[in-house]
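For this view, one protein chain was removed and the others were kept in their places.
Chain IDs A, B and C follow the sequence of writing; residue 1 opens each chain.
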Amino acid sequence: MLRRWHLGKSGIVVWICLALFAPWLSPFDPYLVVGDGLSAPSWNHFFGTDLIGRDLFSGVVYGARTSATIVIGTGLIVVFVALTVGLVSGYRGGIIDDLLMRVAEIFQVVPRFFLAIVAIAYFGSGVEKLIIILGLTSWSGLARIVRAETLSIRESAFVEAAQLFGSRTFRTIFREILPNLVPTAITYLTLLLSRVLLLEASLAFIGLSDPDSISWGYLAGSSQAYLRSAWWVAVFPGLAIMMAALSLTSLGDSEGRRE
Amino acid sequence: MKKSLTSVLVSLAALGVIPSAPINAATPISQGSPCTTEGSRVEGPKKTKLVCASVQGERIWITKGGDLVVAISQDPGSLNPAATTAGAVHTASELMFNGLVELDEKLRPTPELAESWTVDKKAKVYTFKLRRGIKWHDGVPFTSADVKYTFDEVLLKYHSRTRAAMLTALDGISTPDAHTVRFTFKEPYGPLLLQLDVTEAPILPAHIYQGSDPTKNSANLAPVGTGPFKFGSYVRGSEIVLTRNANYFKKGKPYLDRVIMRVIPNAATQLIALESGSVDFLWGVPGPDRARLLRRKKAFNTLVARRNPGGANCMMTVSFNLNRPITSNPSVRRAIFHAINRQAFLTDVIFNEGSVAAAPFSKGIVWAWGRNLKLPEYSKSKANTLLDAAGWTGRDGTTRTAQGVSGVANGTKLSIDFLHFPNFATYAELYKAQLTEVGIEVRLRPLQSGPFSTAVFANRDFDTNIISYCNGNDPEIGIRRMYDTAQIGSVAFSNAAAYSNRAVDALFQQARNTLDLDKRQDLYRRIQIQLVKDLPYLWLVEPKATRIYASSCGGFRPYSLFAEEAYCSS
Amino acid sequence: MTNESPLLEIRDLHVKFKSPAGLLSAVDGVNLSLERGKTLGIVGESGGGKSVLVNAILGLLPANALVSADRLHFSGINLAKLSKSEWCQIRGRRISMVLQDPTTALSPLRTIGSQLCEAISVHNSELGSREIRFRSIALLESVGISDASRRMADYPHQWSGGMRQRALIAMAISNSPELLIADEPTTALDVTIQAQVLELLRSIQKERAIAIIFISHSLGVVKSIADEVSVVYAGRVVESGSCFDVLTGPSHPYTQALVDCFPEIGRLRGSLVAIEGQPPRQTEGIEGCRFRDRCTIGRDRADCACHDPILKVSKGGRSVACHAVSI
Partner (left out) sequence: MTKYVLRRLTQVAPTIVGIICASFILVRLAPGDPIDVLASGNGDEAYYEFMRTKYQLDEPLVTQLWAYFSNVLRGDFGTSYLTGEPVVHMIIPRIGSTVLLTLSSIFVSTIIGVMCGLLAAWRVDQTVDRVVLRLSTLAIAAPSFWIAQMMLLLFALRLGIFPSDGRNSPGFSGSGMARTIDTIWHLILPMTVLAIQESSTIARLTRIGIVDLLDEDHIRLARAKGLSDLQVISRHALRGSLRSVVTVIGGRVGHVFSGAVVVELIFGWPGLGQLVLSSSQAQDTPVLMGVLILVAAAVVVTNLATDLTYMVIDPRVRLR
């Protein structure tokens, strides 16, 4: 268990380093043509070049940045919306609770990938749109967890006593809930975010991602057609995604299990 | 499974278990070899029956019967080619229909449903004599009423290209008798004969469509036509089976028993299906795989085509928004032209399938394209010089900024956007990469067709974009819309640049009213000379599609009714 | 000590758990012994290793637990050497258990009747279902459930906490075990119900001569039922002896502190005293006495800081582990 946690943690650290120091770590500008199209991995180009002759290694390094942006952006939206909805719903109860939970259900029952396809079809792709779409379709599960936690704490004797003394209950709940939520939230988020990475790749595979910002998903998904003639364009970015997703899940596994 | 069975039989034959067929040692003939005598003969260990048949004007030995499995990328949804220009619908359904005329490889009209035609001197009245004895697949005779109905009620309402080109020019269609159709125009109309093939004007059966909404008729899913193949079955999203029309008016054709159109959306899967033998014919293969496929074995053949069921002579074209301060400057447009290495687009994006555009008009319109016109060549230094002179300055490797450019505040970055369909992403990436090198920042905006048209044509919210403009078989069909002042507006895929030049407008009108091809050629040349001066568009590359098919099959045509004379041996 | 060997005899029992942070010690050299028909109370704060001790006696420790003992004998059987199938012969038949929370101890998905019948049928495969049912009803009635035959079909959530605990006791005595381990059986119950359940346990012990290990964090409860008592702190027994002696004259400062928490037991001192701090989570690597940080006496003593006190045995069966106490 210790080793798994280290694997997850070190994977994330590598990822973050790549994202932060991309300009120094990559030998070329990933958006510029620096060689022949589809040349195989060599000393000059560790991961070879893509269709139009851009350095794939630099692409993968810079891709860490975009992928991290997508993952963090989605995570922030999910946490923000889920906390707000969950807390309000659990604390206020009644009609507001019913209403919010119905809304959450609507977001929960429409499969995320379907909705992403439809939304991109109408609004176009782009990292910021992708983050919004993924964020808005992923919060409902966490919101339910927050709500359940809020409810149980609200009903516990502790808060009853606090109410008796007129303390600010909402703040109490907030302070009580957050620490309790951390392990569950981490497990939920890491699993979700590893899915987000893969989902972005799937969207790229069906041709719906943003070519203006090189991400792992874009590199892996859009090059699958060349898997057999130029394996490197399909394999290296795919491996990056796998490693990142693995790191996230093993981090979630270990963090979530520590009480 | 077929393969293994064959190999078992072959090995059994080698062991002498099965007596192999006597081989004609003197003249071993194979499928595809030329023949002169009528008749048939039995060949090979499998006792295949070869017949002597006419394929594209030559007589060769072929196998009659059998199935051809064709991979198509999209489920057509409808099989009525007259009510839409959608490529998927035309790909799947054209084999069941005919046009009044057929266009050969050099775009010469040849008889099809019409056996002959006359044009009056002013090019205002066209009279077609229809071939006699043609029957619809359901046995009802084909008459001039079918032609009139199809044009009046379907083509001129729903077929957007035919409608755009003909509706305003046409005075009316009359049917003097059951086998004569007459088109009368308000003014001289040159290009009609190029608009009557099965892609632009397939003829529907009036007796089935009359009185119904042609977009909702149930025959759209089980069509009745006159074409070489009859409708067999259609399983949604899966396959369309066409069967041989034994009563086809071209006697003896087609040679195949069935054509099976199989929906396989993923290009990689199409390839695997071809290689594993479950599919015989692909409409196109991504470049690197095509090379690998052809290098590795002789099991496959190719056929290069300029014309697709969706449209002909397409050219990848970058539009400049002439209403925007940056791109309205001709020097900047010329600089971009110089900065773009179009050869790289040919090799890296379309893998040499096609050619670099050499004139504003497609080379496919053989008589009209402007030979020996000089488009700005690839030269980064010329691009830099022009940009510097235009007031866009900056150090190497950085984005240029404005210094005294009219309409732009000093210090503004030279940053333009580029709108494109998601499937043109590789074009976009290369465009961005090449312009970055001369200090122009490019922001890519991938959009599906709907939002794309709205942004480009309705809102004019773009600096540059890329469109595959299909030039068609005549400049009047697919080119005029790009340059005509009257075509500026919200109609999609018209004059994207918002180019307006009265002289050019007048020349286009004059060319349309001229029947003499030499005169028209001269008018179009004058237009193109002006366009190369103004550079409202960047004419990039002219892609061609390479069909790939199993070498057990053959006889495919690079234009309409591609499988009319096709054959397959197993 | 009598000549006859005790029903349960434990000497120097250690239980450690494997974890990512290394071995964690939960029980650290515990000695216990219990005569037939007697009641032993084990007292201590939660987290002190009481439940681990119980699970060790029943062989219910998880796979990552390491058990070692000089002696771990029940009725002459070496528990440390039992195979899985031999354990099944002991558990539920000769040693049985009552758990703390009757809500979670019963499966919510099955009727009380079926869970009770199961406890009987497991060890009496020769009995027919009618006979088992008959016995079950009789058992329920014997623990004070009225209308038992009808209520057999109820699900646990339809019963009150006290009734559920009675059902669990019925289950525990269904095979007339020699030893019943009651792991805080009254903690989760209301005070009035607590008294009823204690009364029930007392009467059962009287009627059936079952030895009981009664675990509690409350001296008040133990006092009313136990003959002997062992006080457990951080995996160790710090004081043991007859119930009356220990509670009236606690020697170890920890026992003293526990007694002080319950004014009706201790001499009234005017105010309730809480024990500050918490028992150490990790006992490995602690120098000196484990109670030192919380001890009012030993905080400044040098021997308490350096040496772990050993359990000193005195006359009258009392023993205590403290540097400050001389016996």
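Here, a residue touches a chain if its C-beta (ideal position, glycine included) is under 8 Å from a C-beta of that chain, and two chains touch if they have at least 3 such contacts.
These numbers were taken from a predicted model, which means no experiment stands behind them.
Across the whole complex, the hidden chain's contacts among the shown chains comprise A, B, C.
The residue touching the chain not shown here, chosen from B:215, B:323, B:343 or B:410, is B:215.
Here one chain is not drawn; of B:266, B:328 or B:530, the residue touching it is B:266.
Check B:31, B:84, B:313 or B:401 against the missing chain and you find that the one touching it is B:84.
For the chain left out of this panel, the touching residue among B:40, B:56 or B:74 is B:74. One chain is missing from the display, and on chain A it is touched by residues 102-103, 105-106, 108-115, 117-123, 194, 198, 201-202, 205-206, 220-221, 224, 227-228, 238, 241-243, 245-246, 249-250. In the full complex, chain C touches the hidden chain at residues 55, 58, 60, 63-64, 84-85, 88-93, 96-97, 99-101, 104-110, 118-119, 122-123, 155, 157-158, 168, 171.
One chain is missing from the display, and on chain B it is touched by residues 3, 67, 69, 74-78, 83-86, 89, 157, 160-161, 163-164, 167, 213, 215-216, 220-221, 235-239, 241, 258, 260, 262-266, 268-270, 272-273, 275-276, 278-279, 310-311, 448-455, 457-459, 469-470, 481, 489-493.
Note that only the chains that are shown with their structure count from here on.
With centres computed from CA atoms alone, A is the chain lying nearest the middle of all the protein shown.
Each chain gets a centre from the mean of its Cα atoms; the one farthest from the centre of chain C is B.
Rounded to whole angstrom units, the spacing between the C-alpha centres of chain B and chain C is 86.
Averaged C-alpha coordinates put the centre of chain A at 48 Å from the centre of chain C. Listing the residues of chain A that touch chain B in their complex gives 29, 31-33, 37-38, 51-54, 120-126, 207-208, 210-212, 222, 224-230.
Listed in rising order, the residues of chain B touching chain A in the complex are 267-268, 271, 286, 288-289, 291-292, 344, 347-349, 422-423, 425-426, 428-430, 432-434, 436-437, 443-448, 450-451.
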